[in-house]
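Yeah, one chain of the complex is gone here, protein chain that is, but the others are all in their spots.
Order of writing sets the chain letters: A and B. Residues in each chain are counted from 1.
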Amino acid sequence: MDRPRHQGMVKNTYMRWRLPLVCLLWEVAMIVLFGVFVRFGPEADAHWEEEKRELNLTSDMENDFYFRYPSFQDVHVMIFVGFGFLMTFLKRYGFGAVGFNFLLAAFGIQWALLMQGWFHSFKNGKILIGVENLINADFCVGSVCIAFGAILGKTSPIQLLVMTLFQVTLFSVNEYILLNLLHVKDAGGSMTIHTFGAYFGLTVTRILYRPNLEQSKDKQGSVYHSDLFAMIGTLYLWMYWPSFNSAISEHGDAQHRSAINTYCSLAACVLTTMAFSSMLQKKGKLDMVHIQNATLAGGVAVGTSAEMMLTPYGSLIVGSISGIVSTVGYVYFTPFLESRLHIQDTCGIHNLHAMPGLIGGIVGAITAAAATEDVYGKEGFIKAFDFTGVYQTRTPSVQGGFQAAGIVVSLLMAFVGGAIVGGILKLPIWGDAAAENCFEDEVYWEVPEDEESDVYHMHNPDKPTSP
Amino acid sequence: MDRPRHQGMVKNTYMRWRLPLVCLLWEVAMIVLFGVFVRFGPEADAHWEEEKRELNLTSDMENDFYFRYPSFQDVHVMIFVGFGFLMTFLKRYGFGAVGFNFLLAAFGIQWALLMQGWFHSFKNGKILIGVENLINADFCVGSVCIAFGAILGKTSPIQLLVMTLFQVTLFSVNEYILLNLLHVKDAGGSMTIHTFGAYFGLTVTRILYRPNLEQSKDKQGSVYHSDLFAMIGTLYLWMYWPSFNSAISEHGDAQHRSAINTYCSLAACVLTTMAFSSMLQKKGKLDMVHIQNATLAGGVAVGTSAEMMLTPYGSLIVGSISGIVSTVGYVYFTPFLESRLHIQDTCGIHNLHAMPGLIGGIVGAITAAAATEDVYGKEGFIKAFDFTGVYQTRTPSVQGGFQAAGIVVSLLMAFVGGAIVGGILKLPIWGDAAAENCFEDEVYWEVPEDEESDVYHMHNPDKPTSP
Partner (left out) sequence: MDRPRHQGMVKNTYMRWRLPLVCLLWEVAMIVLFGVFVRFGPEADAHWEEEKRELNLTSDMENDFYFRYPSFQDVHVMIFVGFGFLMTFLKRYGFGAVGFNFLLAAFGIQWALLMQGWFHSFKNGKILIGVENLINADFCVGSVCIAFGAILGKTSPIQLLVMTLFQVTLFSVNEYILLNLLHVKDAGGSMTIHTFGAYFGLTVTRILYRPNLEQSKDKQGSVYHSDLFAMIGTLYLWMYWPSFNSAISEHGDAQHRSAINTYCSLAACVLTTMAFSSMLQKKGKLDMVHIQNATLAGGVAVGTSAEMMLTPYGSLIVGSISGIVSTVGYVYFTPFLESRLHIQDTCGIHNLHAMPGLIGGIVGAITAAAATEDVYGKEGFIKAFDFTGVYQTRTPSVQGGFQAAGIVVSLLMAFVGGAIVGGILKLPIWGDAAAENCFEDEVYWEVPEDEESDVYHMHNPDKPTSP
């Protein structure tokens, strides 16, 4: 037992100056940049009274706030409680899961407001923000939370902040290419959030491959109550996913439709997940890992198409398939990825986000290509795909092609970006822990000496019991 | 100790083929039926642009989505987190509580969309769904979650799915009789959801009576942290109940009023629950079972009348009484039901849903009978009770009579339906566990070997400790 412990000593995980420095410098930079660039959008500005009259709005209800704020709050819960608690399943990494997710998301949304603002809300030298920008910032950070799932327990908080900085930047570029240059529809972010986020994270964890990770194998499992904490995350993600996919859809029928499609897809996904979880296990018992994760694949997989006329039964089909793919992934692909491709994917984001994200992109391309004026109505057709201006002449099949191109671009951005960022994170200056200290909160957190840990010590007699 | 363990071996709880088969067949059936029947309602369809013009709607805000979606999400949380976590109080049945609730609700909402759709949203051969259908599907499944509370820990997942299938069907029939044939008002479902759901569940658990259940007595209690998990469920039910009771009320004042009445009733209920919890206990200490459950009775008991002019003080009275009835129920009725009537009610749904549901039905009947044009206004009176068309001539006292009839019908449906379904669930093919394995996750779930369970083994030396 001596050597690995010694090995651990060599790695310097001391955060006292590095973490504060990064956080404070960053926050100062944000203040300066916000001061120069960010202002309230017209609907959040006190001049709105005049604006309202000019736009002939008869009611305060026409303020976008009322169309989007409830969905915003649901998305906000998904990012902070959903992702945060989903990752608390590890027996001794609950603080890191919730706490680091909190840190990186709070860090990322500020940068996302700027990056996305420059691309999408820039007017006369200012970024004008409103509730839709807040949702989009949360979305952007969602892709970082996904990537965090792959490297959970193996990185220092500084590495996470560095990754967030770069990933938010790349996300915004990729999103701009898809939404503005390719004119792709992706309201729920199957491509921009899930495909990009997951393959980015998988590439990063591949680069950061740790050959001796089995040294912390005993900490990679869950305990009874940590699995229940994780279910809080799961359920909030599952329940609010209709809000996620509909949050930035067009007002009216599109938002309404997105919620219905997502609701249906997720319901179907639960059943196929349970079926395969039981079927693929020799004793036929259900595995909490699947229930916690694969049940959510249905939300990912209708991310692009939910606002289209996917139809409720179409959603059931997509949800069913994605539940199966995701559960099979946990049983067969994750071990394969680890042993053969050296991709150590702590939370199995390949199963929950990468594959379902691809499914989502493909379903979106097909649904777009299959669109007809008959199904959407003449006006609805134009509105749904925004076939106006230079896109007036685009046909559904061409749109389908561009949607497919969006998948490819997202993958490329993820692989190239992930490789570069992974390389940066490999530098020995970020304070990550040694292999045998992974998945352990004590490295970066003050952990209370509790009864439970007394028991832990009792069963690990080589560790000294505290008085 | 040998015989019962052997007895347990005899019961075949192996789920590997049965559970997947049921889930997958079911999902295929759903896809086919949705494909044949279910389409988007006009407000979720891309043709809405045209519809809007025809209906002379000036704003996207007039889409029902914006009137109901926030309440829908609250109801959704109540069904999945509320009921799910409320039942995690058992020390070793947290996975089953949250997981099976998740399974049966996801299963049930699909079937509810169809059943309720045929009865209420069927037009030209298609079921047209919108956000109100999603709420109603959640409501319907809520009655199954209630019934689940009575049999918690004693049934296999397949039994739960079978029960869900039948109960959703019966719920929809009962709801149709009440709302359409008797023209009864029941927006918060005191009768359709709570009375029906609870007496249905109690009848089922009576039929499934297990004489040797004391063999798993040690598992019927809670541990410290499981009681805290349960409080998550309690609080979300309590906080969102105003949304539950107002979710499908008429737009405007009715929805507003429902929320206020429910808020008041629940607040009063907490105080009387605390009072009686302390008073009925020799040492005067508070009992978490009461706090977790009886505090919610106030929401149940104004389910029918919340949208009526019950008035805030009326709500306080109803809430106060229901808190008392419910707490007294936990202390005196539950043991009585078990010992004398052989009704084993794991969560005490008789106290939380059955009795308060009856109170709710009665209060609704009285409030309706007491309605006057003076109190409601001429238009408000007609709108509140929908006294239009063939019901134009119905008087408040007649309405009160029909409301009362609604209670009786719900009870009859619950008893007869529960008896039949209980009989079906008694068949020895569904894989339920032996008495001494009840309330134990290990039967159907992969359970992590955690420290806590080491302790558990330590105190149960006849069970082998895993290495």
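The rule we apply is simple: a contact is a pair of C-beta atoms (placed from the backbone, for glycine too) under 8 Å apart; a residue touches a chain by one contact, two chains touch by 3 or more.
As the structure is a prediction and not an experimental result, all values here were calculated from the model.
*Asks:* If the hidden chain were put back, which of B:231, B:302, B:331 or B:411 would touch it?
*Replies:* Answering carefully, the residue with contact to the hidden chain is B:231.
*Asks:* Per the definition of touch given earlier, which of A:110, A:155 or A:334 contacts the omitted chain?
*Replies:* A:110
*Asks:* Could you tell which one of B:165, B:202, B:309 or B:413 touches the chain left off the display?
*Replies:* B:309
*Asks:* Which of these, B:286, B:412 or B:429, touches the one chain of the complex that we don't see?
*Replies:* B:286
*Asks:* Identify the residues of chain A touching the omitted chain, counting contacts across the whole complex.
*Replies:* Counting over the whole complex, chain A touches the hidden chain at residues 14-17, 19-21, 23-24, 26-27, 30-31, 34-35, 38-40, 43-50, 52, 58-61, 63-66, 69-70, 72-73, 76-77, 80-81, 84-85, 88, 92, 94-95, 98-99, 102-103, 106-107, 109-110, 113, 129-131, 134, 157, 225, 229, 232, 444-455.
*Asks:* Provide the residue numbers of chain B that touch the chain removed from this figure.
*Replies:* 58-59, 61-62, 66-67, 70-71, 74, 91, 221-225, 227-228, 231-232, 235-236, 238-240, 242-243, 251-257, 259-260, 263-264, 266-272, 274-276, 278-279, 281-288, 291, 295, 309, 311-313, 316-317, 320, 375-381, 383-384, 452, 455-456, 459
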